[in-house]
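See structure below.
Just one protein chain is left out here, and the rest sit where they should.
To keep things simple, chains are lettered A, B, C, D, E and F as they appear, and every chain counts its residues starting from 1.
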Amino acid sequence: MAETSRPLDALNNARNKRVIIELKNGKQFVGNLKAFDIHINAVLEEAEERENGELKRKLGVIFIRGDTIIFISPA
Amino acid sequence: MAETSRPLDALNNARNKRVIIELKNGKQFVGNLKAFDIHINAVLEEAEERENGELKRKLGVIFIRGDTIIFISPA
Amino acid sequence: MAETSRPLDALNNARNKRVIIELKNGKQFVGNLKAFDIHINAVLEEAEERENGELKRKLGVIFIRGDTIIFISPA
Amino acid sequence: MAETSRPLDALNNARNKRVIIELKNGKQFVGNLKAFDIHINAVLEEAEERENGELKRKLGVIFIRGDTIIFISPA
Amino acid sequence: MAETSRPLDALNNARNKRVIIELKNGKQFVGNLKAFDIHINAVLEEAEERENGELKRKLGVIFIRGDTIIFISPA
Amino acid sequence: MAETSRPLDALNNARNKRVIIELKNGKQFVGNLKAFDIHINAVLEEAEERENGELKRKLGVIFIRGDTIIFISPA
Partner (left out) sequence: MAETSRPLDALNNARNKRVIIELKNGKQFVGNLKAFDIHINAVLEEAEERENGELKRKLGVIFIRGDTIIFISPA
């Protein structure tokens, strides 16, 4: 991974790559990170909702509101 | 879907299309996305509330306050 | 309903009409929408609190703080 | 009640009158509305805390932080 | 009590007097109000924590973060 | 304690002294207050986590996010 001096640089390095996003309500979404902003609003493509590591449903494109997110990490 | 470099571009691509909005309290609304703003306040037309995938009630036009929203995705 | 390009336009279209406001704590208020602002603070007249669709109490004029609101929809 | 084009006009109309304030934790305060600001911080005089419509305690002057308030309505 | 046209005027009138502060978690602190700011951050001196009206512990000086406060009232 | 006209003056008086910080989740940290800012983000040195007054673990230096704090008081 490239150098990151600011947190959003790390998200930028993950753009167009597969990431896992965990939400405050315990849900997990996996998909290709297409976009994000300073509020950490994020857009995934080819997104799936997972529960305990198992596929729960396929969602295609999904816009996730930043304030519901706990973390974003490469999948 | 068109290219999205910012999250709100993805919402713009969904304008006038049928979307599902999931709220922090677990409720789901399906309707035509007519409007949204930077707070993710959103307006749906021909909106329905669903519970576990089943129709619970029809609401027509509905204004949803952005801070209650977890995600927005094409229906 | 008139065209709405921004969410607050939809609220403006509902001004002086009967609306239902659902709150984060599950309460529902029905009344005539007299005023709102960018925080979605809202004032209803001839307001009633409802529980499961039944009248619980009459409140007359009521000022509702915006951050407690989930959605506003024509009644 | 006088015309209200903005929500805070409705509060202004209630100034020096007896109001009920319901809080997010379910508590209710009744008193004379002496002051409020854009955060909906509010000051009541001759205030009482009520529970299910019954007097729980008398508080005299009380400053209530706006972000705890659900609604304000004439008592 | 002197006239209050703004809510913080009421707090100013209570400065150096004994007040009760009730928090969102149900705790109550009683002490001399020495300082407050626009966030309602507050400092009490000779402070006590009370539970159901009984002394739980003495704290001396205490800085309370404003966003935890429900109300402030003369003790 | 020196005069405090603003709440942060009280924190300034506690700088380099032993304080107790109580968090919204009920945890308590005791340590030397080395730094704080307007968000009430705070840094303790020689910090300990306590539960019901008993030592739970030693943490050394700890950065505590301000919005998790209920109060700060001399230990």
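The definition used in the following text is that contacts are C-beta pairs under 8 Å (C-beta built on N, C-alpha and C of every residue); 3 or more make two chains touch, one makes a residue touch a chain.
Because the structure is predicted, anything quoted here is derived from the model rather than measured.
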Would you list the chains present here that the left-out chain is in contact with?
-> A, F
Chain A, residues in touch with the chain not shown (by the definition above) = 1, 4-11, 13-14, 24, 40, 66-67, 69-74
Residues belonging to chain F that touch the chain removed from view = 23, 25, 27, 29, 34-37, 41-43, 45, 47, 59-65, 67-68
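One rule holds for everything that comes next: only the chains that are shown with their structure count from here on.
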Note down the smallest number of touching-chain steps it takes to go from chain C to chain F.
-> 3
Rotational angle, Cα trace of chain B fitted to chain E, multiple of 5° = 155
Compare the CA centroid of chain D with every other chain's and tell me the farthest one.
-> A
Between chain D and chain C, is it the same set of residue numbers doing the touching on each side, over half shared, or a different set?
-> different
Could you grab the centroid distance between chain B and chain F? Build each centroid from C-alpha atoms only and quote it in angstrom.
-> 42
Multi-chain contact sites of chain E, meaning residues that touch two or more partners = 67
Touch graph across the chains, line, ring, star, complete or other?
-> line
